[in-house]
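For reference, the structure is listed below as C-alpha coordinates.
Complex shown without one protein chain; remaining protein chains in place.
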Amino acid sequence: MPKGSVAITAERCKGCGFCVEFCPTHVLELSSAFNAKGYHPPHMITAEKCSGCNLCGMYCPDFAIFGYKFPDLKGGKVGPA
Amino acid sequence: MTHADPRCVLTGTHFINGDAACCEGALAAGARFAAGYPITPSTEVVERFASRAPTVGGIFIQMEDELAASIALQGMVWAGQKSFTVTSGPGYSLMMEHIGLAAMTETPCVFVNVQRGGPSTGLPTLPAQGDMMQARFGSHGDYSTISLVPSTPQECFDLTVTAFNLAEQFRVPVMFMMDECVGHMTEKVVIPEASEIELYPRRRASKPPGEFLLFEPGPDLVPEMAHAGEGYNVYVTGLTHDNRGYPLMNPKMQRELITRQFEKISRAADQLTIVESEGVEGADVVIVAYGITARVSRRAIQMARDKGLKVGLLRLICVWPFPEKLIRELAPKVKALVMPELNMGQVVIELERCAGGKCKVISVPHPGGTVHKPADILEAIERGAQ
Partner (left out) sequence: MSTTPELAILNPVEEVLRKDRIPTIWCPGCGIGTTVNSFAYALMGTGIDLKKTAIVSGIGCSGRVSGYMALDSFHTTHGRAIPFATGLKLANPELNVIVYSGDGDLTSIGGNHLVHAARRNMDLLVVCVNNMIYAMTGGQAAATTPGNSMSTTTPYGSFEPEICLPQLVDACGAVFVARWTAFHVKQLERTMAKALKKKGFRFIEVVTPCPTLYQRRNNMGDGLAAMMDYKNSQQDQERRPHLRSGHGARRRYHRR
(Lines give C-alpha, C1' and ligand atoms only; values in the text may rest on other atoms or scores of the structure.)
Protein backbone atom coordinates (compact mmCIF):
# COMPACT_ATOMS: atom_id res chain seq x y z
CA MET A 1 0.00 0.00 0.00
CA PRO A 2 1.70 3.29 -1.09
CA LYS A 3 1.85 6.10 1.42
CA GLY A 4 1.54 8.80 -1.20
CA SER A 5 1.70 9.71 -4.84
CA VAL A 6 2.94 12.37 -7.22
CA ALA A 7 1.03 14.75 -9.44
CA ILE A 8 2.60 15.70 -12.74
CA THR A 9 1.76 18.61 -15.02
CA ALA A 10 3.33 17.10 -18.12
CA GLU A 11 3.12 20.28 -20.19
CA ARG A 12 5.41 22.17 -17.82
CA CYS A 13 8.10 19.46 -17.85
CA LYS A 14 11.43 20.10 -19.58
CA GLY A 15 12.76 16.59 -19.06
CA CYS A 16 15.77 17.48 -16.90
CA GLY A 17 15.49 14.22 -14.96
CA PHE A 18 16.12 15.72 -11.51
CA CYS A 19 12.97 14.09 -10.07
CA VAL A 20 13.87 10.69 -11.47
CA GLU A 21 17.42 10.77 -10.17
CA PHE A 22 16.77 12.15 -6.71
CA CYS A 23 13.61 10.20 -5.84
CA PRO A 24 14.72 8.33 -2.72
CA THR A 25 12.56 5.32 -3.51
CA HIS A 26 13.12 5.35 -7.31
CA VAL A 27 9.47 5.65 -8.19
CA LEU A 28 9.87 7.66 -11.38
CA GLU A 29 11.18 7.21 -14.88
CA LEU A 30 11.20 9.51 -17.92
CA SER A 31 8.50 8.21 -20.22
CA SER A 32 8.96 7.61 -23.91
CA ALA A 33 5.98 9.86 -24.61
CA PHE A 34 6.48 13.51 -25.61
CA ASN A 35 4.75 16.55 -24.26
CA ALA A 36 3.77 19.43 -26.56
CA LYS A 37 7.25 20.95 -26.30
CA GLY A 38 8.95 17.69 -27.22
CA TYR A 39 10.26 16.74 -23.78
CA HIS A 40 9.80 13.39 -22.09
CA PRO A 41 7.90 13.97 -18.86
CA PRO A 42 8.31 11.48 -16.00
CA HIS A 43 5.82 8.83 -15.03
CA MET A 44 5.57 6.45 -12.09
CA ILE A 45 6.94 2.98 -12.56
CA THR A 46 6.73 1.70 -9.01
CA ALA A 47 3.83 3.67 -7.59
CA GLU A 48 3.55 1.39 -4.60
CA LYS A 49 6.93 2.63 -3.32
CA CYS A 50 5.99 6.30 -3.31
CA SER A 51 6.07 7.83 0.14
CA GLY A 52 4.73 11.23 -1.00
CA CYS A 53 7.84 12.89 0.40
CA ASN A 54 7.74 15.66 -2.26
CA LEU A 55 11.48 15.65 -2.82
CA CYS A 56 10.66 15.52 -6.54
CA GLY A 57 8.64 18.70 -6.06
CA MET A 58 11.56 20.36 -4.28
CA TYR A 59 13.91 19.54 -7.15
CA CYS A 60 11.64 20.24 -10.12
CA PRO A 61 12.86 23.57 -11.61
CA ASP A 62 9.64 23.93 -13.60
CA PHE A 63 7.04 23.30 -10.88
CA ALA A 64 5.77 20.37 -12.96
CA ILE A 65 5.69 17.66 -10.30
CA PHE A 66 4.95 17.40 -6.61
CA GLY A 67 4.40 14.63 -4.13
CA TYR A 68 1.60 14.35 -1.59
CA LYS A 69 0.77 11.90 1.16
CA PHE A 70 -2.44 9.90 1.20
CA PRO A 71 -4.80 10.59 4.09
CA ASP A 72 -3.72 8.65 7.11
CA LEU A 73 -6.54 6.62 8.60
CA LYS A 74 -5.08 7.37 12.00
CA GLY A 75 -5.89 11.06 11.52
CA GLY A 76 -3.07 12.40 9.35
CA LYS A 77 -3.65 15.08 6.77
CA VAL A 78 -3.63 15.21 2.98
CA GLY A 79 -0.92 17.23 1.37
CA PRO A 80 2.76 17.29 0.71
CA ALA A 81 5.28 16.30 3.28
CA MET B 1 -4.64 69.22 -4.97
CA THR B 2 -3.60 69.02 -1.35
CA HIS B 3 -1.53 71.39 0.72
CA ALA B 4 1.94 71.14 2.14
CA ASP B 5 2.50 69.78 5.63
CA PRO B 6 3.18 72.81 7.88
CA ARG B 7 5.74 70.84 9.92
CA CYS B 8 8.01 70.70 6.88
CA VAL B 9 7.60 74.24 5.58
CA LEU B 10 10.02 76.82 6.89
CA THR B 11 7.62 79.72 6.39
CA GLY B 12 9.30 83.10 6.48
CA THR B 13 11.84 85.31 4.79
CA HIS B 14 15.30 83.79 4.52
CA PHE B 15 18.70 84.75 3.21
CA ILE B 16 19.87 81.43 1.79
CA ASN B 17 21.54 80.10 -1.31
CA GLY B 18 19.90 78.26 -4.18
CA ASP B 19 21.01 74.84 -2.96
CA ALA B 20 19.40 75.43 0.43
CA ALA B 21 16.26 76.81 -1.19
CA CYS B 22 16.04 73.69 -3.37
CA CYS B 23 16.24 71.51 -0.26
CA GLU B 24 13.47 73.51 1.43
CA GLY B 25 11.41 73.27 -1.74
CA ALA B 26 11.74 69.49 -1.73
CA LEU B 27 10.67 69.31 1.92
CA ALA B 28 7.73 71.61 1.26
CA ALA B 29 6.77 69.46 -1.72
CA GLY B 30 6.48 66.45 0.57
CA ALA B 31 9.78 64.72 -0.08
CA ARG B 32 10.87 63.06 3.16
CA PHE B 33 13.36 60.71 1.57
CA ALA B 34 16.41 61.26 -0.55
CA ALA B 35 19.44 59.33 -1.65
CA GLY B 36 22.56 61.07 -2.77
CA TYR B 37 26.28 61.07 -3.24
CA PRO B 38 28.42 64.12 -2.56
CA ILE B 39 29.52 66.17 -5.54
CA THR B 40 30.43 69.83 -5.90
CA PRO B 41 28.54 72.12 -6.35
CA SER B 42 25.40 70.28 -5.34
CA THR B 43 26.47 68.94 -1.95
CA GLU B 44 24.85 71.71 0.10
CA VAL B 45 21.42 70.40 -0.89
CA VAL B 46 21.98 66.96 0.59
CA GLU B 47 23.92 68.32 3.56
CA ARG B 48 20.92 70.43 4.48
CA PHE B 49 18.50 67.60 3.75
CA ALA B 50 20.55 65.21 5.92
CA SER B 51 20.13 67.57 8.84
CA ARG B 52 16.50 68.54 8.16
CA ALA B 53 14.99 65.19 7.16
CA PRO B 54 15.18 63.41 10.55
CA THR B 55 13.37 66.33 12.19
CA VAL B 56 10.33 65.68 9.99
CA GLY B 57 10.38 61.88 10.04
CA GLY B 58 12.43 61.45 6.90
CA ILE B 59 15.65 59.74 5.92
CA PHE B 60 18.61 60.76 3.86
CA ILE B 61 20.97 58.00 2.81
CA GLN B 62 24.36 58.62 1.32
CA MET B 63 24.85 55.77 -1.11
CA GLU B 64 28.09 54.32 -2.44
CA ASP B 65 27.79 56.06 -5.80
CA GLU B 66 25.35 57.95 -8.02
CA LEU B 67 24.20 54.76 -9.71
CA ALA B 68 23.01 53.53 -6.33
CA ALA B 69 21.56 56.89 -5.30
CA SER B 70 19.55 57.25 -8.49
CA ILE B 71 17.89 53.85 -8.07
CA ALA B 72 17.56 53.87 -4.27
CA LEU B 73 15.33 56.90 -4.65
CA GLN B 74 13.10 54.89 -6.97
CA GLY B 75 12.85 52.17 -4.34
CA MET B 76 11.67 54.88 -1.97
CA VAL B 77 9.04 56.03 -4.46
CA TRP B 78 7.73 52.48 -4.99
CA ALA B 79 7.47 52.16 -1.23
CA GLY B 80 5.01 55.05 -1.35
CA GLN B 81 7.17 58.09 -0.63
CA LYS B 82 8.24 61.16 -2.56
CA SER B 83 11.94 61.17 -3.17
CA PHE B 84 14.72 62.90 -5.07
CA THR B 85 18.44 62.98 -5.61
CA VAL B 86 20.91 65.76 -6.22
CA THR B 87 24.07 65.69 -8.27
CA SER B 88 26.27 67.49 -10.76
CA GLY B 89 27.77 66.67 -14.18
CA PRO B 90 29.84 63.51 -13.58
CA GLY B 91 27.24 62.08 -11.22
CA TYR B 92 24.48 63.00 -13.62
CA SER B 93 26.20 60.92 -16.30
CA LEU B 94 26.16 57.93 -13.94
CA MET B 95 22.48 58.49 -13.22
CA MET B 96 21.45 58.27 -16.85
CA GLU B 97 20.69 54.56 -16.64
CA HIS B 98 18.13 55.11 -13.94
CA ILE B 99 16.56 58.16 -15.54
CA GLY B 100 15.70 55.70 -18.30
CA LEU B 101 14.38 53.22 -15.74
CA ALA B 102 12.24 55.91 -14.12
CA ALA B 103 10.87 56.90 -17.53
CA MET B 104 10.14 53.29 -18.48
CA THR B 105 8.55 52.37 -15.14
CA GLU B 106 6.81 55.77 -14.88
CA THR B 107 8.29 56.47 -11.48
CA PRO B 108 7.54 60.00 -10.26
CA CYS B 109 10.76 61.48 -8.92
CA VAL B 110 13.03 64.50 -9.22
CA PHE B 111 16.67 64.58 -10.31
CA VAL B 112 18.40 67.83 -9.35
CA ASN B 113 21.50 68.67 -11.38
CA VAL B 114 23.54 71.66 -10.23
CA GLN B 115 25.45 72.04 -13.47
CA ARG B 116 29.19 72.67 -13.57
CA GLY B 117 31.73 72.94 -16.39
CA GLY B 118 32.55 69.77 -18.30
CA PRO B 119 33.10 67.40 -19.98
CA SER B 120 34.50 64.92 -17.48
CA THR B 121 35.68 66.45 -14.21
CA GLY B 122 35.88 69.82 -15.95
CA LEU B 123 35.28 72.73 -13.61
CA PRO B 124 33.92 71.36 -10.34
CA THR B 125 33.33 74.73 -8.71
CA LEU B 126 32.36 76.84 -11.72
CA PRO B 127 29.09 77.19 -13.63
CA ALA B 128 27.94 75.86 -16.98
CA GLN B 129 24.73 74.79 -18.67
CA GLY B 130 26.31 71.98 -20.64
CA ASP B 131 23.96 69.21 -19.53
CA MET B 132 20.82 70.53 -21.19
CA MET B 133 20.81 68.06 -24.05
CA GLN B 134 21.78 65.28 -21.65
CA ALA B 135 18.72 66.16 -19.58
CA ARG B 136 16.57 65.55 -22.62
CA PHE B 137 18.37 62.73 -24.43
CA GLY B 138 21.00 61.39 -22.00
CA SER B 139 19.64 57.94 -21.27
CA HIS B 140 19.47 55.37 -24.02
CA GLY B 141 16.24 54.77 -25.91
CA ASP B 142 13.33 57.09 -26.47
CA TYR B 143 11.67 58.82 -23.59
CA SER B 144 10.16 62.16 -22.82
CA THR B 145 10.72 64.03 -19.59
CA ILE B 146 10.30 67.49 -18.15
CA SER B 147 13.22 69.83 -17.36
CA LEU B 148 12.84 72.97 -15.27
CA VAL B 149 15.54 75.64 -14.97
CA PRO B 150 15.54 78.15 -12.10
CA SER B 151 17.38 81.45 -12.35
CA THR B 152 17.15 82.69 -8.75
CA PRO B 153 17.31 81.10 -5.29
CA GLN B 154 13.62 82.02 -4.89
CA GLU B 155 12.87 79.95 -7.97
CA CYS B 156 14.99 77.14 -6.61
CA PHE B 157 12.34 76.90 -3.90
CA ASP B 158 9.24 77.55 -6.01
CA LEU B 159 10.20 75.40 -8.95
CA THR B 160 11.34 72.45 -6.84
CA VAL B 161 7.75 72.28 -5.59
CA THR B 162 6.56 72.53 -9.21
CA ALA B 163 9.02 69.81 -10.23
CA PHE B 164 7.56 67.38 -7.68
CA ASN B 165 4.03 68.31 -8.73
CA LEU B 166 4.76 67.69 -12.40
CA ALA B 167 6.50 64.40 -11.56
CA GLU B 168 3.36 63.23 -9.74
CA GLN B 169 0.98 64.55 -12.38
CA PHE B 170 2.72 62.97 -15.35
CA ARG B 171 4.56 60.14 -13.58
CA VAL B 172 7.90 61.00 -15.11
CA PRO B 173 11.33 61.78 -13.71
CA VAL B 174 11.61 65.59 -13.67
CA MET B 175 15.02 67.17 -14.25
CA PHE B 176 15.71 70.21 -12.12
CA MET B 177 18.58 71.89 -13.96
CA MET B 178 20.24 74.40 -11.68
CA ASP B 179 23.75 75.68 -12.23
CA GLU B 180 26.63 76.50 -9.92
CA CYS B 181 25.84 80.23 -9.97
CA VAL B 182 22.21 79.83 -8.98
CA GLY B 183 23.09 77.08 -6.50
CA HIS B 184 25.70 79.12 -4.68
CA MET B 185 24.02 82.50 -4.98
CA THR B 186 22.64 83.76 -1.66
CA GLU B 187 19.54 85.91 -1.90
CA LYS B 188 16.25 86.64 -0.24
CA VAL B 189 13.96 83.64 -0.40
CA VAL B 190 10.39 83.94 0.78
CA ILE B 191 8.81 80.68 1.83
CA PRO B 192 5.02 80.99 2.00
CA GLU B 193 2.59 79.45 4.46
CA ALA B 194 2.05 75.73 4.00
CA SER B 195 -1.59 76.40 3.17
CA GLU B 196 -0.47 78.45 0.17
CA ILE B 197 1.66 75.63 -1.26
CA GLU B 198 -0.41 73.32 -3.44
CA LEU B 199 0.76 69.77 -3.98
CA TYR B 200 -0.29 67.25 -6.59
CA PRO B 201 -1.08 64.05 -4.68
CA ARG B 202 0.17 60.61 -5.69
CA ARG B 203 -2.18 58.96 -8.21
CA ARG B 204 -3.10 56.01 -6.05
CA ALA B 205 -4.85 52.90 -7.30
CA SER B 206 -8.61 53.43 -7.33
CA LYS B 207 -9.44 49.76 -7.87
CA PRO B 208 -8.91 46.85 -5.48
CA PRO B 209 -6.22 44.20 -6.06
CA GLY B 210 -7.33 41.80 -8.74
CA GLU B 211 -9.07 44.45 -10.82
CA PHE B 212 -6.25 46.98 -10.83
CA LEU B 213 -3.75 47.00 -13.69
CA LEU B 214 -0.52 48.75 -12.79
CA PHE B 215 0.10 50.38 -16.17
CA GLU B 216 -3.44 50.87 -17.42
CA PRO B 217 -3.50 54.43 -18.77
CA GLY B 218 -6.08 56.83 -17.40
CA PRO B 219 -7.94 59.43 -19.51
CA ASP B 220 -4.81 61.60 -19.61
CA LEU B 221 -2.71 58.52 -20.50
CA VAL B 222 -1.10 58.48 -17.06
CA PRO B 223 -1.57 55.25 -15.07
CA GLU B 224 -2.40 55.04 -11.38
CA MET B 225 0.15 53.72 -8.94
CA ALA B 226 0.13 50.96 -6.35
CA HIS B 227 3.08 50.56 -4.01
CA ALA B 228 4.91 47.65 -2.47
CA GLY B 229 3.21 46.39 0.67
CA GLU B 230 -0.30 47.41 -0.34
CA GLY B 231 -1.36 43.93 -1.39
CA TYR B 232 -1.36 44.56 -5.13
CA ASN B 233 1.55 42.25 -5.98
CA VAL B 234 2.92 44.91 -8.30
CA TYR B 235 5.30 43.84 -11.03
CA VAL B 236 7.61 46.60 -12.15
CA THR B 237 10.16 45.96 -14.87
CA GLY B 238 12.40 48.02 -17.10
CA LEU B 239 11.54 45.66 -19.94
CA THR B 240 8.84 46.65 -22.40
CA HIS B 241 5.70 45.64 -20.51
CA ASP B 242 1.95 45.33 -20.91
CA ASN B 243 -0.72 47.00 -18.79
CA ARG B 244 -0.22 44.45 -16.02
CA GLY B 245 3.48 45.32 -15.93
CA TYR B 246 4.44 41.89 -17.28
CA PRO B 247 7.27 41.81 -19.83
CA LEU B 248 5.90 41.69 -23.37
CA MET B 249 8.66 42.24 -25.84
CA ASN B 250 7.30 42.76 -29.33
CA PRO B 251 7.07 45.69 -31.75
CA LYS B 252 3.35 46.19 -31.12
CA MET B 253 3.72 46.56 -27.36
CA GLN B 254 6.80 48.74 -27.79
CA ARG B 255 4.85 51.08 -30.07
CA GLU B 256 1.89 51.21 -27.70
CA LEU B 257 3.99 51.85 -24.59
CA ILE B 258 6.52 54.31 -25.93
CA THR B 259 4.04 56.39 -27.94
CA ARG B 260 1.80 56.64 -24.87
CA GLN B 261 4.73 57.75 -22.72
CA PHE B 262 5.52 60.47 -25.26
CA GLU B 263 1.93 61.46 -25.76
CA LYS B 264 1.18 61.96 -22.07
CA ILE B 265 3.73 64.80 -22.16
CA SER B 266 3.02 66.17 -25.65
CA ARG B 267 -0.72 66.41 -24.94
CA ALA B 268 0.04 68.76 -22.07
CA ALA B 269 2.21 71.08 -24.18
CA ASP B 270 0.20 74.14 -23.17
CA GLN B 271 0.48 73.43 -19.45
CA LEU B 272 4.18 72.76 -19.86
CA THR B 273 4.87 76.00 -21.71
CA ILE B 274 6.28 77.75 -18.67
CA VAL B 275 8.08 80.96 -19.62
CA GLU B 276 8.53 84.50 -18.39
CA SER B 277 8.40 87.16 -21.06
CA GLU B 278 9.26 90.80 -20.78
CA GLY B 279 9.00 93.35 -23.58
CA VAL B 280 8.49 90.69 -26.22
CA GLU B 281 5.48 92.47 -27.80
CA GLY B 282 6.76 94.72 -30.59
CA ALA B 283 10.41 93.77 -30.09
CA ASP B 284 12.77 93.44 -33.05
CA VAL B 285 15.09 91.13 -31.21
CA VAL B 286 14.13 88.67 -28.49
CA ILE B 287 16.67 87.07 -26.21
CA VAL B 288 15.70 83.50 -25.43
CA ALA B 289 17.60 82.38 -22.33
CA TYR B 290 17.26 80.22 -19.25
CA GLY B 291 18.85 79.95 -15.82
CA ILE B 292 21.64 82.29 -14.80
CA THR B 293 22.13 83.35 -18.42
CA ALA B 294 18.70 85.01 -18.41
CA ARG B 295 19.85 87.25 -15.55
CA VAL B 296 22.99 88.26 -17.41
CA SER B 297 20.85 88.98 -20.46
CA ARG B 298 18.83 91.58 -18.57
CA ARG B 299 21.92 93.77 -18.33
CA ALA B 300 22.56 93.40 -22.07
CA ILE B 301 18.92 94.22 -22.80
CA GLN B 302 19.18 97.38 -20.70
CA MET B 303 22.32 98.40 -22.60
CA ALA B 304 20.57 97.75 -25.94
CA ARG B 305 17.48 99.69 -24.93
CA ASP B 306 19.71 102.61 -23.95
CA LYS B 307 20.90 102.52 -27.54
CA GLY B 308 17.28 102.65 -28.72
CA LEU B 309 16.93 99.03 -29.78
CA LYS B 310 13.65 97.20 -29.24
CA VAL B 311 14.63 94.10 -27.34
CA GLY B 312 12.58 91.61 -25.33
CA LEU B 313 13.39 88.67 -23.08
CA LEU B 314 11.78 85.27 -23.24
CA ARG B 315 13.02 83.29 -20.27
CA LEU B 316 12.47 79.57 -20.55
CA ILE B 317 11.54 78.07 -17.19
CA CYS B 318 10.48 74.72 -18.61
CA VAL B 319 13.08 73.95 -21.30
CA TRP B 320 11.93 70.40 -22.03
CA PRO B 321 9.42 69.91 -23.53
CA PHE B 322 10.54 72.86 -25.64
CA PRO B 323 7.86 75.58 -26.05
CA GLU B 324 7.59 74.83 -29.74
CA LYS B 325 4.23 76.49 -30.42
CA LEU B 326 5.32 79.71 -28.72
CA ILE B 327 8.52 79.97 -30.77
CA ARG B 328 6.70 79.14 -34.01
CA GLU B 329 4.31 82.03 -33.32
CA LEU B 330 7.06 84.40 -32.23
CA ALA B 331 9.61 83.81 -35.01
CA PRO B 332 7.73 85.58 -37.86
CA LYS B 333 7.16 88.66 -35.67
CA VAL B 334 10.82 89.41 -34.93
CA LYS B 335 14.03 90.04 -36.83
CA ALA B 336 16.14 87.79 -34.67
CA LEU B 337 16.11 85.43 -31.73
CA VAL B 338 19.32 85.54 -29.71
CA MET B 339 20.19 82.62 -27.45
CA PRO B 340 23.06 82.95 -25.01
CA GLU B 341 23.86 79.68 -23.21
CA LEU B 342 26.71 78.49 -20.99
CA ASN B 343 27.46 75.76 -23.51
CA MET B 344 28.65 75.57 -27.08
CA GLY B 345 25.10 75.77 -28.43
CA GLN B 346 22.65 73.10 -27.28
CA VAL B 347 19.10 74.36 -26.81
CA VAL B 348 19.69 76.79 -29.69
CA ILE B 349 19.47 73.80 -32.05
CA GLU B 350 15.88 73.31 -30.95
CA LEU B 351 15.25 77.06 -31.15
CA GLU B 352 16.54 77.13 -34.72
CA ARG B 353 14.33 74.18 -35.65
CA CYS B 354 11.22 75.82 -34.25
CA ALA B 355 12.04 79.21 -35.78
CA GLY B 356 11.98 77.41 -39.11
CA GLY B 357 13.95 80.08 -40.97
CA LYS B 358 11.33 82.77 -40.26
CA CYS B 359 13.92 84.92 -38.48
CA LYS B 360 17.63 84.98 -37.73
CA VAL B 361 18.68 82.75 -34.86
CA ILE B 362 21.91 83.88 -33.25
CA SER B 363 23.70 81.63 -30.80
CA VAL B 364 25.95 83.16 -28.18
CA PRO B 365 27.91 80.15 -26.99
CA HIS B 366 30.13 80.10 -23.91
CA PRO B 367 32.16 77.12 -22.70
CA GLY B 368 31.32 77.89 -19.06
CA GLY B 369 33.46 78.63 -16.02
CA THR B 370 31.89 82.06 -15.68
CA VAL B 371 28.87 83.83 -17.10
CA HIS B 372 28.60 85.79 -20.35
CA LYS B 373 29.86 89.34 -20.60
CA PRO B 374 26.78 91.51 -21.27
CA ALA B 375 28.77 93.13 -24.09
CA ASP B 376 28.92 89.79 -25.95
CA ILE B 377 25.15 89.45 -25.79
CA LEU B 378 24.76 93.12 -26.77
CA GLU B 379 26.91 92.52 -29.83
CA ALA B 380 24.61 89.66 -30.84
CA ILE B 381 21.55 91.85 -30.29
CA GLU B 382 23.03 94.53 -32.55
CA ARG B 383 23.76 91.95 -35.25
CA GLY B 384 20.20 90.68 -34.98
CA ALA B 385 18.68 94.16 -35.17
CA GLN B 386 20.40 94.98 -38.48
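Each chain carries a letter (A and B) given by its place in the written order, and its residues are counted from 1.
Methods note: a contact is a pair of C-beta atoms (placed from the backbone, for glycine too) under 8 Å apart; a residue touches a chain by one contact, two chains touch by 3 or more.
Predicted, not measured: the structure shown is a model, and the values here were computed from it.
K.L.:
Going by the contact rule already stated, which one of B:A4, B:A35 or B:V161 would touch the omitted chain in the full complex?
P.N.:
Per the contact definition at the top, the residue touching the missing chain is B:A35.
K.L.:
Which residue, B:I61, B:M133 or B:V275, contacts the hidden chain when the whole complex is considered?
P.N.:
Result: among the candidates, B:I61 touches the missing chain.
K.L.:
In the full complex, which bits of chain A touch the chain not displayed? Write them out.
P.N.:
Residues of chain A in touch with the missing chain: 5-12, 14-18, 21-22, 39, 41, 43-44, 47, 55, 57-63, 65-66, 68, 78-80.
K.L.:
Even though one chain is hidden, which residues of chain B still touch it in the full complex?
P.N.:
These residues of chain B touch the chain that is not shown: 33, 35, 59, 61, 63-65, 67-69, 71-81, 83, 97-98, 101, 227-239, 246-247.
Note that only the chains that are shown with their structure count from here on.
K.L.:
Need the CA-centroid distance for the pair chain A / chain B, whole Å please.
P.N.:
The computed centroid separation for chain A versus chain B comes out at 58 Å.
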